[in-house]
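Every protein chain but one is kept in place in this view of the complex.
Coming up: chain A.
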Amino acid sequence: MSEKTTSSNKSFLNDAANRALIFQIVLLAVVVFVGYYLFSNLQANLSDQGISTGFAFLNQPAGFPVLLHLIDYTEADTYGRAFVVALINTVVISLMGIVLATIIGVIMGLARLSNNWLVARLATVYVETLRNIPLLLQMFFWYFAVLATLPIPKNSIIFGDFFLNKRGIYSPNPITQDGFSVVIAGFILSLVASIALIVWAKKRQTRTGLWFPAYWSSLGIIVVITFLALAVAGFPIEFDLPQKSRFNVTGGMVLPPEFVAVLVALSTYTGAFIAEIVRAGILSVNWGQTEAARSLGLKDSLTQRLIVLPQALRVIIPPLTSQFLNLAKNSSLGAAIAYPELVAVVMGTTLNQTGQAIENIGLCMLVYGTLSLTISVFMNWYNKKMSLTER
């Protein structure tokens, strides 16, 4: 009896799986304990020193202005709303930067492979210059050296109802009137119709091999139906026009130079890296593939689209994801040239006014973590989708 118990005990501890489990539990306990100790130590020290803690400040009025806000915001709004404003600014500049950088990168990557000597050399110069100069320096360059050479507001460059000066690009601001919902309905309807058309065209091509210009037709459908809806509703849009005032151009929509400088710097800098990734991806596809496609009688454009690109993308996507993540995080440098993104508004002004460093920095880390993980998840999904086409 006793012998049996001993042997079962022995076998329990000797079992590798059990031991692994025990180590995991011990490790978890240590991590939890250390975390708890650090947290409670922090709490105790902060309250000893009389430093306020907690997130109650998010409901307090902020009192400070923000240069660029895509949702309504005034000084009377809360710190919480200022945080959302900054968050939107960060997300917008990151997403626009990603789209622009990808376009620039693909064009430059292809240009480096061009048979045209001049085009290829220019692309090389672009890549080597931009990826070897620190990004912050490039932002200062665009902001203080390039955009500052624009005229002062008094001597704005005027183009119809558009104004261009040191303080930004001013354009008419469309304001929707009653009946605009008809236009929105028309637009959604045309969108649904286009998707249906594309699905139908694809099915038909698989069945019969006949090709239909579905993308161009759907673009036509969207433009025509939306325009018709506009006409039916009696063009329910009025424009708030920019006008010269004593100091500035007022009214209308304004794109401030801070936004332009950050966007240009981010997308050209990351674009240089993406160009190299695209070039590497395309070169990784064996030349024999192209020759085989040609001997089957495929056009050059179809060869690229159907044979080379799908194979190149498998090489391109993983490093591309890293570049996108870098871009999103690099957007925080915009704080240095007054672009009101997360670091500027939350870790700058809010932190200074409330003095709650840990909460504000924690919020920022949480946001960048979430943003990066979202991009990662999306790109991993896309990567998987591209890999699955392998036969």
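Basically, a contact is a pair of C-beta atoms (placed from the backbone, for glycine too) under 8 Å apart; a residue touches a chain by one contact, two chains touch by 3 or more; residues count from 1.
In the analysis below, contacts and distances are computed from a predicted model.
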item: Per UniProt record, name of the chain withheld from view ["Amino acid ABC transporter substrate-binding protein", "Cytochrome c oxidase subunit 1", "Oxidoreductase" or "Gas vesicle protein"]; value: "Amino acid ABC transporter substrate-binding protein"
item: Sole contact to the chain not displayed, among A:L135, A:A293, A:A344 or A:I375; value: A:A344
item: Hidden partner chain, touching residue among A:N59, A:N352 or A:N380; value: A:N352
item: Chain A, residues in touch with the chain not shown (by the definition above); value: 35, 38-39, 41-42, 45-46, 48-52, 63-67, 75, 144, 148, 152, 166-167, 245-248, 250, 257-258, 335-338, 340, 344, 347-349, 351-355, 357-358, 361-362, 365-366, 368-370, 372-373
